[in-house]
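Here is the structure we will look at, set down as structure tokens.
With one protein chain removed, the remaining protein chains of the complex are shown where they sit.
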Amino acid sequence: MSEDMTPSETTHINDTEITPEIVAEHGLKPDEYEKVVAHMGRTPNMTELGVFSVMWSEHCSYKSSRKWLKKLPVSGPQVIQGPGENAGVIDIGDGDAAVFKMESHNHPSFIEPYQGAATGVGGIMRDVFTMGARPVANMNALRFGDPSHPKTRHLVAGVVHGIGGYGNCMGVPTVGGEVNFDSCYNGNILVNAMCVGLARTDKIFYAAATGIGAPVVYVGSKTGRDGIHGATMASAEFDDASEEKRPTVQVGDPFTEKLLLEACQELMASDAIIAIQDMGAAGLTSSSVEMADKGGVGIELNLDKVPCRETHMTGYEMLLSESQERMLMVLKPGREPEAEAIFLRWGLDFAVVGTLTDTGRMVVHHEGRMIADMPLGPLADGAPEYDRPFTPTPPALPAPQIDTAHADETDISEALKTLMGCSEIASRRWIYEQYDSMVMGDTLAGPGGDAALVRVHGTKKALAISTDVNPRYCLAQPIEGGKQAVAEAYRNISATGATPLAITNCLNFGNPERPEIMGQFVECLEGMGAACEALDFPVVSGNVSLYNETNGQGINPTPAIGGVGLIKDFEKAVGNAFTQADQYIFVLGATKGHLGCSLFQRFVMQDDTIYAPPSVDLDLERKHGEFVRDMIDNGLVSAVHDVSDGGLLVALAEMCLSNHIGCHIEDD
Amino acid sequence: MQASVIVFPGSNCDRDVAVCLEAATGKKPNMVWHGDSDLPDSDVIVLPGGFSYGDYLRCGSMAANSPIMKEVVLKAQKGAAVLGICNGFQVLTECGLLPGVLMRNAALNFVCRNTHLVINNNSTPFTGQYQQGEEVVIPVAHNEGNYFADDATLDELAGEGRIVLSYAPDDNPNGACKNIAGICDASGRVLGMMPHPERRAETALGGEDGKRIFTGLVEALS
Amino acid sequence: MKATVKITLKHGVLDPQGKAIEKSLGQLGFTGVNDVRQGKLIELDIDADTPEEAEKQITEMCEKLLANTVIENYDIQLNPAD
Partner (left out) sequence: MKATVKITLKHGVLDPQGKAIEKSLGQLGFTGVNDVRQGKLIELDIDADTPEEAEKQITEMCEKLLANTVIENYDIQLNPAD
């Protein structure tokens, strides 16, 4: 929002004339603006335009992806709450529930890596604890540009420090994740943060606000001008001018979030809360619109009551601010004093900023003037649902067979050394040792395994968590790539002995207005859907991040999958390292020597051509998963490792390295 | 034996240490809020790990000024044992119960990994169940564990056997002088240590080398 | 030549440290204190023939490493005498 927007004493921001330039600056296309005028029945004022622009942004409305997201399987006996709430909820038995979601903070992290990553972690944890769960494990999936690119080193250091700085202070263990380097991310890094929490199935809190006249309460930090237009920026393409952007990046305060978590948990023990939602992208606007719309009621806000950190903030700025560590709640009438006492004890702001009404509209007052009056339905669901044109990715060429007849030992050992030292396989210890992976005393298997194992406190149960995708497979063959991403999460979780239950995802893609990119999105989703169906592994939450493109060059399609599973007795779980000598090693599944999109092709053969990746046989994936889980359950195996990046030889090397136990391989 | 755990805003290892204390003593420890000024009689007071006040300004600087700390200092002077783990150790140096200061790690990164430690003094109430000179594995997790004190203080600590725990020479995670991982006061009843014994008190979590700090306390103070 | 670089957060950028210090001072009984902001102070010694040369080099150091120019301002003071 440019400088001249700040009002002098006389003119109010709503007196600004709405010009096509202002509409464009708000990220709305002309036809979208016409729809706004139609819904309003008049020209919107500046504040109303701002509210529509964030609610109809790609980030909040999913307008380019909604049509296809509906096709993903989202139900199953284990699913308590699927997509649509702040996080997904699954039943893990004995009245316990796992609550989890994954969210992307790609654009802010490119502009300011530390704060971008930190606020990404802070935001995803709020999504989980707003549902009434206590966060028990964090993971992150990071993609950076080529290691030799001048910005990569600075971005990696900033992002890792940001994730550690926030997560460690919150006292939630960071138990794993993945990091990849590829030149397609040079101008567009990906920072996807995942959080898993635990709750009781009879104590889940939802966003639907009901009860006309009930008080709407603001809790947490004060409001500043952080991240205004963060929501629209999240899906705005980057051009070189983005460097001069006013510091709109939000700044995180993990200490305040820790207080907010404890205060919310304390209040949630009572029955004072009707509905609660965290203020994420589009802050006060998205939380109040979504809560009221889901509850089928209206909402009236008085911004004079909003605690502000900066002076002379306009209503426009307060509604769009993305200051961190804030929540919006609807309380049962009369329970405000009880709630206020808890938040004051934890040193947090608490203010009644409005009430629920029966008008089905959002009405906002500021400094004695009504500055916005909008219909809730169109705000929440009125964004156009685009059926964007797409062109399928043409089938990739099969990889040429290489002459293996003359390969001798030195070729094999040299190839192994190259792979073990390449950017995709080399040890990530220097990263994950900057994260506290042990706090809360329940981390049974931390970073470095196929899947992390986190005990359900005080029980024999443990959650298995894994993040996976191979973007090059998705670039070559989006359908197979989508299947492979879900199948790999399924394999990694099964490798510990846990039963895969459900997934969340971060769908990172380029500009959907380019047919070939939209084609990648449609086909990746088709593959993901097929795998979720075949493996009984439904989607319960997720996020879409589009327009990941700089100067016209888009990223590889990266549908990052976050899988969660359960093992009923963690004593039976196995790791991926050999535990003792004199044991036999088995390979499950046929080895067909497939080199398309392999690291061998990329790093040993130095060939970046995009050949067809290995195809995924979902029935076989399911059979292998069930077989491996049975073997582990019967205590017949001591270690299991998923064969993925780098293939069989790398998998064997990784199994040897952890406990320094060698192996003898015969090729018959 | 009755234990109390002080909870500062931003502490996050309070529950972990309470689990170990309950396992060792068979009783739930008192969880005492930093804002309270009355501290129930306790045989041992534990200042847990975490990011009290977000570690802002200096780790432990604000926690050291909270009302409850006056009580902790009083009880310590009257002979109660005090155990400061990680952030707790930083609070003990800030409030003057222990000398020196914990500076930023030499490599400027947060470090969370197992470390090899040597028990240099097994005659304190905390280390009675270890062998003199025994090497154990206990994890660390901190950003400011780089212990520093002037030479006179270092010599005094070494001379009086008050460097209770030190990192194995080749395994110093933060650059601390004399590889110091944990020191005690002149009475031996106030111990500050950067490693987290509560994170290594269960085979499911990798090992039990830290457990004997807690069981040792029960034996020494019951 | 001695130089001092003051690095402070840009106006409007949230300062969690300042906020926590202000609250703690209040609890210690220091009323009437507000707008507490914490910044960094970097002192260094630089071999440069002229103050202008020193200023140019230090500015480049700030842009490249010492300051995070997205959210921080920097101010360079030279003490050519010592």
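A few notes on this one:
Going by the order they are written in, the chains are A, B and C; count residues from 1 in each one.
Simple rule for what comes next: contacts are C-beta pairs under 8 Å (C-beta built on N, C-alpha and C of every residue); 3 or more make two chains touch, one makes a residue touch a chain.
No experiment lies behind these values; they were computed from the predicted model shown.
Considering the entire complex, the omitted chain makes contact with B, C. Within the complete assembly, B:61 is the residue of B:25, B:61, B:166 or B:179 that touches the hidden chain. Screening B:14, B:71, B:94 or B:198 against the full complex identifies B:94 as the residue touching the chain left out. Shown as candidates are B:129, B:146, B:166 or B:179; the residue that touches the absent chain is B:146.
Residues 6-8, 18, 21-22, 24-25, 28, 30-48, 57, 60-61, 64-66 of chain C touch the missing chain (whole complex, contact as defined above).
In the full complex, chain B contacts the hidden chain through residues 57-58, 61-62, 65, 94, 100-101, 103-108, 146, 148, 150, 175, 177.
In the analysis below, only the chains that are shown with their structure count from here on.
Averaged Cα coordinates give chain A a centre that lies 35 Å from the centre of chain C.
Centre-to-centre spacing of chain B and chain C amounts to 34 Å, using the average Cα coordinate of each chain. Residues of chain C in contact with at least two other chains: 16, 20.
Shared contact sites, meaning residues of chain A that touch two or more other chains, fall at 253, 255-256, 347.
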